[in-house]
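One protein chain is absent from this view; the other protein chains keep their places.
And now, chain A:
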Amino acid sequence: MQQSPARSEARYSVGIGVADSLLALFRPRTKGKAWIPELRLRGRPAAAAFATKMIVCVAVVGHQNNPLYLQSFTEADDALKLHHIIHCSLDVIDERINNPKKSGPTLNEAFLGLLYPTENYKVYGYLTNTKVKFIMVTTDLDVKDADVRTFFRRFHAAYVDAVSNPFHVPGKKITSKAFAQRVSSIVKSFGSAATT
């Protein structure tokens, strides 16, 4: 990869490292044999930076596509990257909502399924009745659909509880600490129910 002299001064740019991972992120996974194995080695080893199975980020996005809650669960300083991922996923959600024929039988279902298959991440979406979107980014590349469904169901319950708080202003960011705690516990328990 190119190493640029500008990097040192570009302390707060996307940065090469971040940009690379961003690029890697949005490199579509090609199906079948056409993908050449050597090419993989040129990118980053898949998900090396993260634990084997975890949710990297969850977000609640309002019906005007404004972020209501966004929490990353990585140590790295990748807030910007995750913001971009979530933000771009909204395009896919919009597309899915506007083309219901694709989803067919799942017309009335809140779970939107896999939004964005990328090399390192999988992005899943969920749409509530009030057009609030939940987005989840995971590094677990062979995650089970059922796990994601249960995750979103629990997340939805937590969200409903949080916005039922009379002190919560609808359409404003969720600042409840109890909600954050609950979400992190849901995130921690993600997938464990299925494995045990």
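Here is the rule we use: a residue touches a chain if its C-beta (ideal position, glycine included) is under 8 Å from a C-beta of that chain, and two chains touch if they have at least 3 such contacts; residues count from 1.
Quick note on the criterion: contacts and distances are computed from a predicted model.
Not shown: a single chain whose UniProt protein name, out of "Trafficking protein particle complex subunit 8", "SUMO-activating enzyme subunit", "Elongator complex protein 4" or "Presenilin", is "Trafficking protein particle complex subunit 8".
Residue in contact with the omitted chain (choice from A:M54, A:L90 or A:A110): A:L90. Residues of chain A in touch with the missing chain: 2, 4, 6-7, 10-14, 16, 19, 22-23, 26-28, 34-36, 38-39, 64-67, 77, 79-80, 83-84, 87-88, 90-91, 94-95, 98, 173.
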